[in-house]
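As you look at this complex, bear in mind that one protein chain is not there, while each of the others sits in place.
By letter and in written order, the chains are A and B; residue numbering begins at 1 in each of them.
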Amino acid sequence: MDLTLYVWRQAGPAAPGRMVEYAARDINPDSSFLELLDVINERLAERGEDRIAFDHDCREGICGTCGFMINGEAHGPLRGTTVCQLHMRHFKDGEILRLEPWRARAFPVLKDLMVDRSAFDRVIEAGGFISVATGSAPEANQVAVPKPVADRAFEAAQCIGCGACVAQCPNGAAQLFTSAKVSHLGLLPQGQPERLARALAMVEAMEELGFGACSNFAECEAVCPKRISIDFIARMNRDYLKAKAQGTPGRA
Amino acid sequence: MILDSKAPPGPLQAKWQEHRNHLRLVNPNNKRKFTVLVVGSGLAGASAAASLAELGYRVKCFCFQDSPRRAHSIAAQGGINAAKNYHNDGDSVFRLFYDTVKGGDFRSREANVYRLAELSLNIIDQCVAQGVPFAREYGGLLDNRSFGGAQVSRTFYARGQTGQQLLLGAYQALSRQVAAGQIEMVPRSEMLDLVVEEGRARGLITRDLVSGNLERHAGHAVVLATGGYSNVYYLSTNAKGSNVTAIWRAHRRGALFANPCLSQIHPTCIPPSGDYQSKLTLMSESLRNDGRIWVPRDPQDTRPPESIPEEERDYYLETRYPAFGNLVPRDVAARNAKHVVDSGRGVGPQKNGVYLDLAGAIRRLGRQAIADRYGNLLEMYQKITGEDPYTTPMRIYPAPHYTMGGLWVDYNLMSTIDGLFVLGEANFSDHGANRLGASALMQGLADGYFILPSTLGDYLAGHLGETPVTGGETFGVVEAEVRARIGRLLAVRGSRSADSFHRRLGAIVWHACGILRTAAGLEAALRDVAALEDEFWHDLRVSGTGSEVNQDLERAGRVADYFELARLMCRDALERDESCGCHLREEHQTAEGEPLRDDEHYSYVSAWEWKGPDSPPALHKEPLHFDYVEPSRRSYK
Partner (left out) sequence: MAWFPDLYRSAIGKKAVMAVSGIILFGYVLLHMIGNLKLYEGPKALQDYADFLRSAGTPALPASGLLWIVRIVLLAAVVLHVVASWQVTTASRRARPAAYAGASRIHTGYASRTMRWGGVIILLFVVYHLLHLTWGAAHPSFRQHDVYHNVVAGFQVWWVALFYVLAQFALGFHLDHGLWSLFQSLGWSHPRFNGWRRGFAHAFALLITAANVSFPIAVLTGLVR
């Protein structure tokens, strides 16, 4: 199949960027979107031109490294899928596709389709953990976790940190990502002692990092490759408001 | 060189405890005076970095991904073993130890494996306390399943995402220490060389993958937890970034490389669909519990598989191994699939797979039951192939998956370079010639959470008062070498991309040094690799410069190291003139085609010493002793 691509090319963080047209000919419909870019890149490289930079690693939809916008949709048109698991058979021959990096103030573009998502790490560092030093853990079956609670925590824990939620959110908000971690740990008995302090610290870090405010647009949920539910956003808000109401001290 | 494993004397059950009782300790006030460089933040690296930081050491941790949350460990689906015996089905530390040694085809160190089995218990405790959402039963207690043909249920899992959940647990522990100022995390940074001064590992040269700058880092000890090198085969189940560069550079600086040819080929992966194929995807082998494997009897048969009648199908595993049928171990299943495809009977558009057919199970148990068991997997299969596995048989083929080989380490996980420790898949590990399912995660975490934090102190205790500096002469020399090498890659200015060379290299290694090996094939491969390597250095094209994001350059550097590794693998495979573990040396098989191990001559770890680019490497041997498990022959007939 043949496709026309417009790809955002930007040489570096401070450089201006623009859309550049590429014709993709004879693309195998069984290849993945990243393999399509590989093919284009290989042709560019052999001509000595600069390849299109994009992040990727596992190519199995689990590491969260890949991701860009295809025609204004994070990870492209297929729901519950990362670009590395998006296959060309889902596009029509002759289609025009616009590829752009995640755009958000908290995610500066590094090059082409590659952005800096380290703000997510900062959010986790603010409190996205259970404080348990190696060696101090009790026997694993000492605390029973009701299966529904464990399953719910698992659903939240599935977030792969890809950033699609932020990219799609018209407000550049990181609510879905942050709430997934707040909920994963806040649901489990092991996470109870730090529950409110964690919500407080993570929300405050998130807001300081330049993410926007949530207007409950639910765009994030629609593009999340792990289909994380916005119910977790409500849960995070509740924990946060509760922490404020109880005067929970933040982390130092 | 005498390879001293430092495995402690005494009864098996007491070795680790006794050993720990005698390790030197570092005073709490002194711990912060030590800087430890940890390369890699996968399960092994992240757990080590977090645990060392908790103890009070200053840690600098590196990874090439944009975040430590993304290492290749994240892709592990199946689960993690632990001898908890929650099912009261007779499991024990000894049994896990026994199974691992036997599964490894008697090519691992008993003392290490026993310690691994002991620590498996603590790992689960630690992970649960961190909030890893393992699967649970209705009573709220942890669920286990039997995995990879084990006779007991000892595998803990988190749906199909065990690796991800374990890694996130370790990443969170690491993040806590970053926040506490104990760890300096350096992501998007690739280790390009090791700095060795006076025989001791003193630091690293890394390249900042955003700015392209080369950086020097000095520490009291260096820890490599950089994962496996299955990507030498180009197509493998590993993440695209997984590479051998870190350990290969250390090897060139004096660390012995153990058992390089021992790689594991997983039998159930989705076969490649074209030249553009960039990686292979694993389908959990649990599918073999309900799927039957077959190919058409007639190689020319082009009918859709559903319409091929029973009597025209060859259920080759069931015929050859009536006792085990489709549940033969990984290596047997993989080898037979390759035989079938090599003999021209492969299926699919590329004739490169065999059918794994769920039709019988669906008829017997119903579609819903199969969906409950394998729903996620089947959805993934459908996404990738566009075929519906509920109505048409799946196509599978073996793919490189794990490398048992790696840098040689002693019982303390220290390599042959003083102060260089190696953890996880990067070391030559406790899996011998074949790794059991669900035990790589266990090993990485045992190394990182429990072993290194004990043994590193013993090494550091002897180096109090030293101040690592990056200003020394050696740092300058090594940095200049790294710079020169980057310059060399950029200067070739030929016509072909690094990927295109990698693809060809992979094909050579796969055919000669994959599941099936022959002396003639390996010798030919040695020549072919050398010729291709030569072509690489004359016709490579790397676009861009070294002082920016340059993914072309990153790849080229890794591929260059794969060439050298590939030669060592073939040499090691040639030297190991026996069939063992995952591979079959065609010269050594029974009349029925079963592998023949040679304990008399090859019961050792081969550890190779780098002798320079133009000289053959030197082989050193660490003999293996089996005091608690009697080496026996595996038979699945």
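Just so we're on the same page, contacts are C-beta pairs under 8 Å (C-beta built on N, C-alpha and C of every residue); 3 or more make two chains touch, one makes a residue touch a chain.
Just so you know, these numbers come straight off a predicted model, no measurement behind them.
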item: Displayed partners of the chain not shown (whole complex); value: A
item: Chain not shown: contacting residue from A:Met69, A:Leu110 or A:Cys162; value: A:Met69
item: Contact with the hidden chain (one of A:Arg43, A:Arg98 or A:Lys147); value: A:Arg98
item: Touch list for subunit A against the chain that is not drawn; value: 6, 19, 69-73, 97-98, 100, 103-106, 168-173, 203-204, 207, 210-219, 221-223, 230-231, 233-242, 244-245, 247
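Methods note: only the chains that are shown with their structure count from here on.
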item: Gap in Å, rounded to a whole number, between the CA centres of subunit B and subunit A; value: 27
item: Interface residues, subunit B side, partner subunit A - complex; value: 47, 50-51, 54, 65-72, 74-75, 84, 86, 122, 124-131, 133-142, 158-159, 161, 164-165, 168, 171-173, 175-176, 178-179, 185, 187, 210, 239-241, 273-274, 276-279, 281, 380, 383-386, 449-450, 453, 493, 495-497, 499-500, 541-544, 548-549, 551-552
item: Residue ranges of subunit A in contact with subunit B within the complex; value: 11-12, 28-32, 34-35, 38-39, 41-42, 44-46, 48-51, 53, 55-65, 81, 85, 87, 89, 110-111, 114, 116-118, 120-121, 124-126, 128-141, 143-147, 150, 153-154, 157-158, 160-161, 184-185, 188, 190-191
